[in-house]
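Following: one structure in structure tokens, then a few remarks.
Removed: one protein chain of the complex. Kept in place: all other protein chains.
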Amino acid sequence: MITVLKPGTSQAQRDQLIVWLREQGLDVHVSEGSDYTVLGLIGDTSHVDMDLIGSLDIVESVKRVTEPYKQCSRKFHPEDTVVDVGGVKIGGGNFAVIAGPCSVESEEQIIAVAKAVKASGATLLRGGAFKPRTSPYDFQGLKADGIELLLEAKKETGLPIVTEIMNANHLPLFEDVDLIQVGARNMQNFELLKELGKTDRPILLKRGLANTLKELLMSAEYIMAGGNDKIILCERGIRTFETYTRNTLDISAVPMLHELTHLPVIVDPSHATGLNRLVEPMAMAAAACGADGIMIEVHNDPPHALCDGAQSLTPEQFDRVAGKIAGIREIFQK
Amino acid sequence: MITVLKPGTSQAQRDQLIVWLREQGLDVHVSEGSDYTVLGLIGDTSHVDMDLIGSLDIVESVKRVTEPYKQCSRKFHPEDTVVDVGGVKIGGGNFAVIAGPCSVESEEQIIAVAKAVKASGATLLRGGAFKPRTSPYDFQGLKADGIELLLEAKKETGLPIVTEIMNANHLPLFEDVDLIQVGARNMQNFELLKELGKTDRPILLKRGLANTLKELLMSAEYIMAGGNDKIILCERGIRTFETYTRNTLDISAVPMLHELTHLPVIVDPSHATGLNRLVEPMAMAAAACGADGIMIEVHNDPPHALCDGAQSLTPEQFDRVAGKIAGIREIFQK
Amino acid sequence: MITVLKPGTSQAQRDQLIVWLREQGLDVHVSEGSDYTVLGLIGDTSHVDMDLIGSLDIVESVKRVTEPYKQCSRKFHPEDTVVDVGGVKIGGGNFAVIAGPCSVESEEQIIAVAKAVKASGATLLRGGAFKPRTSPYDFQGLKADGIELLLEAKKETGLPIVTEIMNANHLPLFEDVDLIQVGARNMQNFELLKELGKTDRPILLKRGLANTLKELLMSAEYIMAGGNDKIILCERGIRTFETYTRNTLDISAVPMLHELTHLPVIVDPSHATGLNRLVEPMAMAAAACGADGIMIEVHNDPPHALCDGAQSLTPEQFDRVAGKIAGIREIFQK
Partner (left out) sequence: MITVLKPGTSQAQRDQLIVWLREQGLDVHVSEGSDYTVLGLIGDTSHVDMDLIGSLDIVESVKRVTEPYKQCSRKFHPEDTVVDVGGVKIGGGNFAVIAGPCSVESEEQIIAVAKAVKASGATLLRGGAFKPRTSPYDFQGLKADGIELLLEAKKETGLPIVTEIMNANHLPLFEDVDLIQVGARNMQNFELLKELGKTDRPILLKRGLANTLKELLMSAEYIMAGGNDKIILCERGIRTFETYTRNTLDISAVPMLHELTHLPVIVDPSHATGLNRLVEPMAMAAAACGADGIMIEVHNDPPHALCDGAQSLTPEQFDRVAGKIAGIREIFQK
């Protein structure tokens, strides 16, 4: 950590700060310029409150040299992490194709979709049982019954299942869920992250709508700090000023995260754009820039055939996308 | 809700959509233009999935005419709500001055700050016991012990206390807390909101870092839908591209929320700017535009007297701000 | 245009508004609901001030049904526009590979880079002569001399050239420039756009840092309204909260713009990320989602071989990227 002192800082103020920093277990290396003095803080600075130092009257600025995350950093773990999700490997060259409906609605629906997406090459089945909704009046999901139906579909197809958790108290219901999703709005629900860190279950951690990659990695760090390193990160679009798309897919998050962390990174083009006709090009872009997987909404029974334009693909549309993705993937495997 | 159909929509498609909308309990009023057809959907549209309709192939656009929140809307409750917090009224002309340290550190500290801020005119004491931190390695607060110390300070000074909850399972610890704060990162932790809705405790709901006012009101609606209408909203700065300040205080949120909702609205200039030297002008601005209160960080013992520049004010600085605020408030009471 | 009147609007107010709207040449179609009244405004609404109507006391909301842009809209021109740039076609399946240095520095430099990128498959040469810089103290480019050097490189290699204009008064200097670039900061310099609209020169219009796609299209419309339809749009990254990358590449802008407009759309991964190691994956993503070209910074002489990490690629790095892009393009040509 580098701390720059303002011009005009007295010797006494400087010494007082240095004493206080040393009390926090840091070595302090002083470097004097003509106008300013630079303090290099050496030691474990992950516990140091950078904001507090930065706010001191005599401090011009403060800057971390090392990232505040460690266990998820590639610096300390150069090889790709491969997460085993119910027998399906994700990361390190293993590409996941996760597909399924936004919400689990009925046994018939989920089993039909599961069979269809499996036939097209999906390797995991997704489906919402507990649904975070902006409005208390919107459908909140089938909850425990939804998980039961997902398990039925798993029994039928053999596809491992992914579904979202919203409350650590629900963990017992998720005992047979293969991959537990933390949604964008809960990315900084630190209490939930801590509880998931105590388990040994694979976690799919979605980036928050206005969160930086550093914040995403700090949330992964929460889970890893508890002892659970089975984490898959998911870019699912961020909030920008653009209104034609629901969110904006930050595609550069894929290679950037691959540089920063050893954890697998997948992309959700359905939520990122909110428009089913953009799912194919965005899934292609994700595969072309090295994502470890994609997660796509597929629905078998659009209401009265009117829903073709929705965020969800039909099984036929998904089949086409899955085929194209396989084409892009071949270039990588050469 | 207004739905505009694309040019070229066939009669059959249109009829199919109208039948489906009527099945959802809506009246549909058709208005034909030369190029497009407009459907006016009449009835209780708060249950209707606007995104689904908007994503239909034949739909050009869809727009809500009525807001999706009801119980917190001023349309349905024109008079200001006044929330009684341990005997202190907030809202409807009653201005709250909430002050105290970011974190409760010790009995000595919290009692000294409580006495100081009370002497300067504070009407409530704030202090963090459970602290949401971006890093798992940062200080997470004194937790239950912190609440105990706040209760000690309340006993000494008579000031009602405000502190943040992060987990509904902790509610039993908050039995004697006068005002329960939901932090910015938990604004859309719907599971927590639902649990708070089942209580009859006053709630201080902070706006999320990148959330709109509509989303803030929908979160308030979650609490009210459960039966608890003792809610105070708090503007605490939003994320923008500006870097000189930690966040950007959205001061227009105050009059805008007053127009939209009957709930009281307070401002937290400390978190909004992250700079103690901006707390005074921002508190002045908040008072001048009609806020129902301010919440200011005050710390009695900046580390080794170095902390004057921090986000927190010293008791002396707070005394000056409180005096100036009183001056502004007089203009309103004339 | 749809205008929704507030509940409680009197008949007199409504009639007054309708008279005023008709005076502006619009037909008004009234549709009454139980709570609100909807006015459908029919006719050429592109001249109507939507903000003014929206701000009327009696108006709940107003919404355009048709987009405010016309000449650049795909609705009125379904086929892809193909722009001929000095004999090189761009758009409609013709993929452009534009490469060259950020700034033209010397004859030796620009000719060396031009030869190298041509050998790797570039179809146009880019190079900055007039440089928009945030600081008045930064290098502002070689200006007219820079254009001369680009023309030398064109003579040597046959590559058409692209360079940025900042001032319509400089147009005479751009007489032999094949593609005139409007930079992100000038996207809404309407005076410049109007002057370019009066010429018949191909224009490369870059999206502003915080502008929406609609605003980009409105700026294209400024040029087209003057009579010049030789426009290529460029997505070059938008401002978001992410700090690891300089900007955030909005990759979904490519298919979204293809849906909205007939104009070609290219991607600049160098400016979008600011990191040369992200240029390859982002160029791959752009090609995979259907962009009509890419524009990449290539520099032949990184200062003292230290510059490998810069935004620019070396000719060797560019050669590798160009080869990979060709691989992706093959999938499209199948």
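Per-chain numbering from 1; labels A, B and C assigned in written order.
What we mean here is this: a residue touches a chain if its C-beta (ideal position, glycine included) is under 8 Å from a C-beta of that chain, and two chains touch if they have at least 3 such contacts.
Quick caveat: nothing in here was measured; it's all calculated off a predicted structure.
Of the chains on view, those touched by the hidden chain across the whole complex are A, B, C. Among C:M1, C:I180, C:L275 or C:V321, only C:L275 touches the chain that is left out of the view. Only one residue in the set A:V38, A:L151 or A:A326 touches the chain that does not appear here, and it is A:V38. Only one of the listed residues, B:A116, B:A210, B:L263 or B:M295, touches the absent chain: B:A210.
Although one chain is hidden here, its contacts on chain A can still be listed: residues 2, 4, 27, 29, 31-36, 38, 40, 42, 60-61, 63, 65-66, 210, 239, 241. Where chain C meets the missing chain, the touching residues are 13, 16-17, 19-20, 46-47, 49, 51-52, 55-59, 68-69, 132-139, 166-167, 169, 185-186, 188-191, 194, 209-210, 215, 218, 221-222, 225-226, 239, 246, 274-276, 303-311. Of the residues in chain B, those that touch the hidden partner chain are 210-214, 238, 240-245, 248-256, 259-260, 272-273, 277-278, 281-282, 284-290, 324, 327-328, 331.
Just so we're on the same page, only the chains that are shown with their structure count from here on.
For the pair chain A and chain C, the fraction of shared interface numbers is greater than half, so the two copies use mostly the same residues to meet. Separating the CA-averaged centres of chain A and chain B is a span of 26 Å. Chain centres here are Cα means. That of chain A falls 31 Å from that of chain C.
Of all residues in chain B, those touching 2 or more other chains are 210, 239, listed in ascending order.
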